[in-house]
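I have placed the structure first, in the form of structure tokens, so that the comments after it can refer back to it.
Here the complex is missing one protein chain, while the rest keep their positions.
The chains carry the letters A, B and C, assigned in the order they are written, with residues numbered from 1 in each.
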């Protein structure tokens, strides 16, 4: 468990006002291990909402902003200014604040996908952070201890050369037209806010990142077939993709918002020459590990296995007591805190980066393009 | 349960000599409900094996044949000749005996896939059976009661219009080069015996048939990416396919013989506008049924649901007592027996037919062609 | 798989007329591997039912009996008389036919529990079978391959000394008063036909036998708390029992007919000093095997484990294809056939015996007595 030997890092937040989902998640994640204290926010572009939300969160009045650029400037100038900022706005509002805070020398924790357009992603990649400000992309599933374990198993050669990757992320909440007042649905199905991808940007990119994170394979090309099943929906709500990886491995990726009965059924399966692994988010404390010719083994978080250092921080409680989504999210925050403090060398390479975000955008755009081109194999970038 | 009010149907067998796998399965299936008695066989093309195998099975000496054409001719001429024959040879040896027995007026029960080539499949479709001899293709998974239930749920409109189909059949037994003396592997990986498809013909076609059987959707086109991961293997051992159905539904099909840790992981998931169903062969007595906005329901074979007539024969024992693969297989045999006896009108349309077999071959060939053509969308037939 | 090198054994049946459940199961079990042929029956005590049932099963008219004693006498005198008989009547009608056929030199396959009273059980134990006629008690769960595997694991010392046994058998079909015309419920809840035990005799004895079969532990005493929750029911429908085994192991047994939502949830868990095993009937092809300090392993029927000879006959099809209740039942029949033919020495000790049946009755009576005696620890016998 993370030792919290010093004062918490001062954190700001952009987005995440009253009623927001992912902002609240980021706040819990920042608090869970005691590494951050939220002290400033531009929580909404609507001034009253920003003010009320800030008050509810106990922010000092002078640190409740209605404009993220003001916030970047003012906080950078304060002695007790924020050291890091969490950006939890819809996709199209990631780029500008990320740029502003990086250039102000404030570390950035940004929700995924990186941006709403590939151009923004490339532009962000070119930003010169002041004072070495760092960037974390919250592909939170990478924080699960058994995902870290899976990654180490692949790296250690326990699976042999990877042949087959199957990843999926089915949901059903958009199986019917969303209610008018559903804020979460509204921006996610609006190209102006979400970008060119619907399900593929919201959850497909999580699935893609997870497969890449665990296998380390580089993508050669994708062949995609995207659909919007709900009439009138401008963005895809079901994503079928075949994947070709460099070196010959093959994969399939399915993401859906119309798979009735599925809640957040993220699942990853990887098969190599020597062994296979299977993991589902709905019970993330279990992972199957199967060596050829031997019985399947059920690995458990913190259980009767050698937990690699990369996974250890995610084991806060004994095996059999379930940890979940918020804990995985918190692990990203805590390890980023260690990096910020200059004590996280061991976590470098474990946390999703801006470059991962760019690749995620390339993946989205390649899939959209392939789908428009009758599923032709399409390279990334 | 099947009433066995009369003498059993006299059955012959082509293939299935000592050491064969699927021949033994067919024999159990034929016996289970008491509807057949095996009385003749051309159990092997090698005379000694044929004789020894026949003796072991208790066949009369004069009804142990070494040539299936002899058997068709002689048995057709006997007063107590066989009424039906089970063809359980490798794929390339389905066509000739099927033709011979149909033309001799003997009902044919044939293992899948129908033939080793599309040409043979079309030719078999044109054969004129004597005396109305009938044909059963043993896509045995269609015999599972909950698969019948799933089919009825789709037909009844309980799922609404189908949008998404996910079907898969992973195995791992060919993840390493097969042993030289592995008969099952030898012919399945030999194009001369198996035809143009490896995994796709052996298990991909099962998965495809199952999806078609349950959904009733017609296929518009397939985009396939086939691989042979084991060096030197001439036929595919991993199959990634995207499916487009007429009417707009989309699907994915994965079949693999190199997915380490998977035994016979056949799984079907179908999602419509109103509900979804999910079923796995490893516990075929359970099926998830999820209506939008309601909790998932676990339907059980013979349990607290209305079992449709199509499924009823497959419920031999109370819910909670598991029935499996052999019982599903037996249901095909028993319902075909009812049809042979002229008492099975209710089962017409429930049993896989020669036409299903032709479509299966079209599917295999379209997938092979698409894969050779850089996964281009390819129509069947 | 059983080789069927000779003619089937001629089988008779007592009980099992139209509408009976367990009689039909015995018939399937007898046919499945081809080792028996049903040729005679006293299928009902009601003459018309006996005749009609016999006709439906294709029995010759002169071998349809209305009295089991006639049947024993006549069949024993025929050159082609039955060699074995299956007794599938309600409990109180096990003793008399079992005695009659054993004394006629005809092998007996008898459903459980052995009798309706302990006196009958002891009396049956004293019967002198003619010509070495043998006896099989169909505690069918002992036929599951993984149960055999579990037994071998215990015997091999893989679990170390056994400490804890947890066994349960919940159902819910009697959670409400049974319908008047429910034959299965009628005799099972009638002390005159069932004996002194309700749930304990019907399913508790299965659970008890299973625990004893796998662990080999001898019972020291039981402390029982039996209830009849449904008003007016004269026999127990819920059974709570604590077990003390010789040597110090402890156990709990729960059997219930009122556990709403449970179908036939037989489950056995055994924990020793070194390892534990867990098995559920609803997917009998899987068994957990957990060694201390190592990940859980999922053993599969016929899968990547060394299948001991005791389990091999039960593996008819490849791993991943489910076999179930009927196959386990059939394994008992087939191995008893081998014993009858004098070729089954390897199966002696694997099949439930008359002595097991006596112990089962002692268990029932001890539990009933303990429950009447405020759950005092009570010895068997």
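Keep in mind that, in the parts below, a residue touches a chain if its C-beta (ideal position, glycine included) is under 8 Å from a C-beta of that chain, and two chains touch if they have at least 3 such contacts.
Please read these numbers as outputs of a predicted model, since none were measured by experiment.
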- Of A:130, A:161 or A:321, the one touching the omitted chain in the full complex: A:321
- Candidate in contact with the missing chain, chosen from A:143, A:251, A:284 or A:357: A:284
- Task: Check the options C:81, C:97, C:272 or C:352 and report the residue that touches the missing chain.
- Result: C:272
- Task: For subunit C, enumerate the residues touching the unshown chain of the complex.
- Result: 159, 163-164, 166, 168, 172, 175-176, 223, 225, 227, 229, 238, 240, 242, 244, 248, 250-252, 254, 256, 258-262, 269, 271-276, 278, 288-292, 296, 374-377
- Residues in subunit A touching the chain absent from view: 1, 3-7, 21, 24-25, 27-28, 31-34, 55-58, 171, 173, 262-265, 281-286, 300, 303, 316-327
- Interface with the undisplayed chain - residues on subunit B: 289, 293-300, 303-305
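As a convention for this text, only the chains that are shown with their structure count from here on.
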- Distance from subunit C to subunit A - Cα centre to Cα centre, in angstrom: 55
- Query: If you average the CA atoms of subunit A and of subunit B, how far apart do the two points sit, in angstrom?
  - Reply: 43
- Message: Based only on mean CA positions, could you tell me how far subunit B sits from subunit C in angstrom?
- Response: 34
- subunit A residues touching 2+ other chains are 289, 296
